[in-house]
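Note sheet for the following structure.
Every protein chain of the complex appears in place save one, which is left out.
Residue numbering begins at 1 within each chain, and the chains themselves are lettered A, B, C, D and E in the order written.
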Amino acid sequence: LAEALAYLNGRRVPASQACLPVYDSGVVLGAAVTEQTRTFCKQLYRLEEHLERFLDSVRCLRIDLPIGKDELAGVSRELVAHNAALLPDGGELGLIQFATPGPYAGYAGMSLAAAAAGPTICVHTFPLPFARWAAAMRHGAHLITPPTRHVPPRCYDPKIKARSRLHFYLAEQEARLVDPKAWALLLDLDGNVAEGAGANFLIVKGGVIESPPPTNILPGVSKATVMELAARLGIAFQERTLQVYDVEAADEAFLTSTPYCLVPVTRVNGRAIGDGRPGRIYHRLLEAWSKAVDVDIQRQILDAERR
Amino acid sequence: LAEALAYLNGRRVPASQACLPVYDSGVVLGAAVTEQTRTFCKQLYRLEEHLERFLDSVRCLRIDLPIGKDELAGVSRELVAHNAALLPDGGELGLIQFATPGPYAGYAGMSLAAAAAGPTICVHTFPLPFARWAAAMRHGAHLITPPTRHVPPRCYDPKIKARSRLHFYLAEQEARLVDPKAWALLLDLDGNVAEGAGANFLIVKGGVIESPPPTNILPGVSKATVMELAARLGIAFQERTLQVYDVEAADEAFLTSTPYCLVPVTRVNGRAIGDGRPGRIYHRLLEAWSKAVDVDIQRQILDAERR
Amino acid sequence: LAEALAYLNGRRVPASQACLPVYDSGVVLGAAVTEQTRTFCKQLYRLEEHLERFLDSVRCLRIDLPIGKDELAGVSRELVAHNAALLPDGGELGLIQFATPGPYAGYAGMSLAAAAAGPTICVHTFPLPFARWAAAMRHGAHLITPPTRHVPPRCYDPKIKARSRLHFYLAEQEARLVDPKAWALLLDLDGNVAEGAGANFLIVKGGVIESPPPTNILPGVSKATVMELAARLGIAFQERTLQVYDVEAADEAFLTSTPYCLVPVTRVNGRAIGDGRPGRIYHRLLEAWSKAVDVDIQRQILDAERR
Amino acid sequence: LAEALAYLNGRRVPASQACLPVYDSGVVLGAAVTEQTRTFCKQLYRLEEHLERFLDSVRCLRIDLPIGKDELAGVSRELVAHNAALLPDGGELGLIQFATPGPYAGYAGMSLAAAAAGPTICVHTFPLPFARWAAAMRHGAHLITPPTRHVPPRCYDPKIKARSRLHFYLAEQEARLVDPKAWALLLDLDGNVAEGAGANFLIVKGGVIESPPPTNILPGVSKATVMELAARLGIAFQERTLQVYDVEAADEAFLTSTPYCLVPVTRVNGRAIGDGRPGRIYHRLLEAWSKAVDVDIQRQILDAERR
Amino acid sequence: LAEALAYLNGRRVPASQACLPVYDSGVVLGAAVTEQTRTFCKQLYRLEEHLERFLDSVRCLRIDLPIGKDELAGVSRELVAHNAALLPDGGELGLIQFATPGPYAGYAGMSLAAAAAGPTICVHTFPLPFARWAAAMRHGAHLITPPTRHVPPRCYDPKIKARSRLHFYLAEQEARLVDPKAWALLLDLDGNVAEGAGANFLIVKGGVIESPPPTNILPGVSKATVMELAARLGIAFQERTLQVYDVEAADEAFLTSTPYCLVPVTRVNGRAIGDGRPGRIYHRLLEAWSKAVDVDIQRQILDAERR
Partner (left out) sequence: LAEALAYLNGRRVPASQACLPVYDSGVVLGAAVTEQTRTFCKQLYRLEEHLERFLDSVRCLRIDLPIGKDELAGVSRELVAHNAALLPDGGELGLIQFATPGPYAGYAGMSLAAAAAGPTICVHTFPLPFARWAAAMRHGAHLITPPTRHVPPRCYDPKIKARSRLHFYLAEQEARLVDPKAWALLLDLDGNVAEGAGANFLIVKGGVIESPPPTNILPGVSKATVMELAARLGIAFQERTLQVYDVEAADEAFLTSTPYCLVPVTRVNGRAIGDGRPGRIYHRLLEAWSKAVDVDIQRQILDAERR
């Protein structure tokens, strides 16, 4: 049977062989940056913007990448072309790029190969797990603000899409203590709303979409898409410091992230937001997005439940 | 030729095959905990204490490890017995355990194998890179306090020996901007001295060894060893909030960490500490440690320069 | 039928008539200080120490109390003598003193009576609700660290036993989201362990009882009792900054507060502490306390389950 | 003689009987939320907006109120209709709603009645004490920034109109140490300007009205009124972080709150603001407000001096 | 030979005699405020705005200055008229005003003269040291973010142009540890970008000039000039929280300060900003500024290299 391909340090390899030696800095220190793109109708969406942000992240770690943006784009498209063909009907791909500084110097003696190695660069894909999001898509997600706080930019900037995200992992575990289906909404050190564990968070109040300021959240490509769609639909968008009170008092709320685009949020810390159902502006945005990519985003996800 | 062995998820594998799939949570999120032990005369030193701390870290991530402490100890000793035989003369091993929650759920569709997988657990060794430390051992390290700050316990606790350590990586890069041979000394968010990037930091002032409080540093096994040696030698030891001023005004300073035990620090931010040379108490501690393990720790490291 | 008595502004009144006008500063602003004592065998325990702390709190609010410590003690004992006679078998009393600055000036026109009024001072009792604590006493309490943080001394000092404790109320609600039987353990703004919502918190590690530093917690009379008992039993006691990690890694933990003395804590944020059962030092302390007051404290509480 | 009426837990009672049992959570913990409306010409002003904010506050405490917004409005108007008739000439009423979770569970045994009780809900009125504000209205208030800081949203959000306001009480006392007629201007934990003890604070600089950001202040209905009036008068309004320097360098400043609408501020920490007299924009706003409610707000207050 | 004149406490003195007694508060405590203006074609530029800010600073220290704004302006122009005549060809003057509270009371017995003295007020000039800036003007400055942080407004507000600037001195020393030609860019306590040691800092991103918010930086007259020039050129200008990431990801960056107007910044912490060369918007602003003052600002500075 055919197997998906991945790209690792200049070579195409079967996906099952895409792995990192245990002495790689990405494994040892979580010193890695990454990017995630998805397909619509098996075509990569906004690849260019994702790659630009990737190169910004790469530069922040001072990684001297042996492959340029155009080549990365080519590899990415090539993998998608090959791997999408293996998808089941209605499937789409997520595409990951990541890079690390390469072997960790402290284990230098571990491997002769390592001595000569430069940075690690990998591209791989995975089928978007629509079924994971169907319940939240239908009824709205329940967000919990866990005690674990977002890492502040003074330590490493959340604007870098880095992989030292243990706090995301812990926050999600804490959220699930309250509700096994809950998602985490991380607060920053001052208790202000930051972002989900891998998603930007937005509320709607009085007809205006509101986002936490860009100071310590990922500058999300999906968030930028929401801003464009809002502008097109004549919906105001503003950035301001948000706190749990603002979320509780919001008319609507949603998470936005590359793999699922927009998931409605209907509860926070056990309390309903607005009337407790996905809101009107959420639906308008999702509809506009669906049109823009010529895919019914919601149906694609909900259909996965039936399979 | 014989190759070193590693342990990965229940199997013994050649070290060159010890690698993680790119969808492991340890690779994707840096969600991993680890431990590091070393040999003296090819025997593991304080393995028990390292394993206890390892299990504390494992519990903090709520990883349900399929292997107990005794079995881990057995595997560790077995690997050392095998791999130490491959060392060059005078060589010693570092031994690593690490564990992750296993495959990252977000990429779940990537691999059928992943669906069934539990946590990842790995044990491997590496030859201690003595030559890397020889210059610092001889003349003393130069510490720089970089702008990147230590992650506070509110995000994830430095007392967990976790692998989301991008801040260590960034701090070391910033230190090397000032001096390519410098080591980083991380400050916490309040500007107080925390620890090195993988080492506890201690100063000596008025005959007393002083450590930052245990609040947001690793509870180092080597630091505990220093405390025991100090008690044996009749040298006072106390914990208190330290700031850069205290380091600059110290009589001596040193870093302590499992692989190299004790490295003297003779400069901080370009200024000499004390008379700019490894100090008296440093030498007494190192001598006592050498006796305790029946290895001349300094000579072992310095000898590596000649090879 | 006989009714319990209360003391309110110089008068003895039936307890059901002990109430505050809605224009009292204690109602309008939560501007009130309080104290709580309990009986053992229907005799007040450590009344003197409670009254001293009460007068410290009174002074911090600059309330000019029209009644001295001795008179307050007399009133307190008088109420207990009267009200204890009404208790069911095996019952004990809690005794409350509280004071407010009196009528809120902003509503001054509301009442002619108010214009002339000075501070409000009230003493009342209530039967100790043993049944509420029985389950925790038997199996140990489950503590949750909620997102709501303790008010810092810069706003108003937790060392004042004040009644502006909305954060206690919110913290308990958040704790119950996770587990309806859970109790809240409040963290301070830096994420360090502070205290329970009305109780001091202590852990045991390596045979030593450890308390958060006195900086931003109530200087509990019960905590002082634990310190005395520990000294008598030869158990070491120290104060240091504690974090959630320390609680998770503790051997034992307990809450101490006037009404129930000592309740064991066996879980924190869903994880067992030690072996998940009330610990050895907990039992030694409780036994010593029971002896000191000639009441089997645990049995008295557990007996309430059967009634 | 006729007495004012109040509403308490479903009953109309004479105002002098509107009181809370000492075991109510509002008394014990300051766990209460409130709202304040006033009359102009004996008609309630912006009642709807106040009730909406009240229900937001109620929801934040998870109080399950047994009375809806319309019924609350009806009760409020009914009380005003009755009580306003008792006012002296030129008088106006303040109207208070407040709610608490009801009896404090810790004192549960105190009262059989309490066992069955739900939340406490009360509505009452008081004659606006115009004479208290006359001097400030005429010459301008003197603001002092006391050492006591505003409670941050991480503890409980100032956007909730809650009654745990001991910090307000302490701040006013500290302000009066400097000047017995001074009012307090609370700073937040970062030293930024927050709000008065029961009033929003605004400055004018270069023709623009400036407010601290809404992050940690009450979202005042009067502040919203100022914003509307400013828009109508063509005066720009903006929110930004303000510090004591900005207040000292302002052209004008004022406090805005429901009972007195707008009071000019002419000194801060002993220094004159602008030319030390109520400013031009202050007067324009007050005039517009007076027109909108068909009452000369300033004269109504100043007239009270003569009585 | 003719000597430059200075103004000191009401007298004109030769510049070499402009000195402060060692018991002046400005020397003892750094309790002093200052202002700096420069000439273009030997005429003072924006003197009025500088004097207004000076008087704001003076008021913040509660100094009762014995000389008014008009007289200060007259003295300033008089000194420039006299001293500019002594300049070499192509030279320009910097003009300093500074004031202190006068003699330090703690040393009161030191001098009979001091007992009677009021505040110290001084005006003096100095030739602008163009040669110091030529290299940065040509190639762009290299900025380093040192560990020393900007003093927060809670201590003393950076909006006051005060002389207690030891942090500026330390920050510049730390920057030069990394690169002897580097300039310091101070971060605030939260790690956000504040200002240079005597200059405002601006970046350009996506065609928009961005400044840190005015909260804790000097309200620079030169920054205000840039805002005016930008408005005239149709370039957008906005204030927002900036972090090191934003500087690294900027298209352009520059420092603006009275003596040199605008210096391009082409590197930060060792990394190039944009393409590592002075940018397009920088050049447009400098050209517009040059036109406005009828001096080729860049050439004037670069010419100094040749002399």
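The rule we apply is simple: a contact is a pair of C-beta atoms (placed from the backbone, for glycine too) under 8 Å apart; a residue touches a chain by one contact, two chains touch by 3 or more.
All values derive from a computational prediction rather than experimental measurement.
Q: Which chains here touch the chain that is missing from view?
A: Within the full complex, the chain not displayed touches B, C, D, E.
Q: Among C:R46, C:H82, C:K159 or C:R271, exactly one should touch the missing chain; which is it?
A: Of the listed residues, the one touching the omitted chain is C:K159.
Q: Touching the absent chain in the whole complex: find that residue among E:P152, E:G196, E:G220 or E:G274.
A: Per the contact definition at the top, the residue touching the missing chain is E:P152.
Q: Have a look at D:C41, D:A81 or D:L177 and name the one touching the chain we're not showing.
A: Final answer for the missing-chain contact: D:L177.
Q: Hey, which of E:A15, E:A135 or E:A292 is the one touching the hidden chain?
A: Answer from the full complex: E:A15 touches the omitted chain.
Q: Among E:L47, E:L61 or E:V247, choose the residue that contacts the chain missing from this document, as touch is defined above.
A: E:L61
Q: Could you pull out which residues of chain C are in touch with the chain that's been left out?
A: Against the missing chain, chain C presents residues 56, 59-60, 62, 152-154, 157, 159-160, 213-215.
Q: Across the whole complex, list the residues on chain B that are touched by the chain not included here.
A: 190-192, 240-241, 243-246, 248-249, 271
Q: Which chain D residues would touch the chain omitted from the figure, given the whole complex?
A: 145-147, 149, 174, 177-178, 187, 191, 244, 269-270
As a convention for this text, only the chains that are shown with their structure count from here on.
Q: Moving only between chains that touch, what is the shortest number of steps from chain B to chain D?
A: Graph distance in the chain contact network comes out at 2.
Q: Could you run down the chains that neighbour chain C and chain D together?
A: Chains that touch both chain C and chain D, as defined above, are A.
Q: Are the two sides of the chain D and chain E contact the same residues or different ones, given that same means over half of the numbers occur on both copies?
A: Under half shared, hence different.
Q: Can you tell me which pair among A-C, C-D or D-E shares over half of its residue-numbered contact pairs with A-D?
A: D-E
Q: Could you grab the centroid distance between chain B and chain C? Build each centroid from C-alpha atoms only and quote it in angstrom.
A: 44
Q: By the touch rule stated above, which residues of chain B touch at least two different other chains?
A: 62, 147, 149, 152, 154
Q: Can you tell me, using the touch rule above, whether these chains form a line, ring, star, complete graph or other shape?
A: If you draw each chain as a dot and join those that touch, the picture is no line, ring, star or complete graph.
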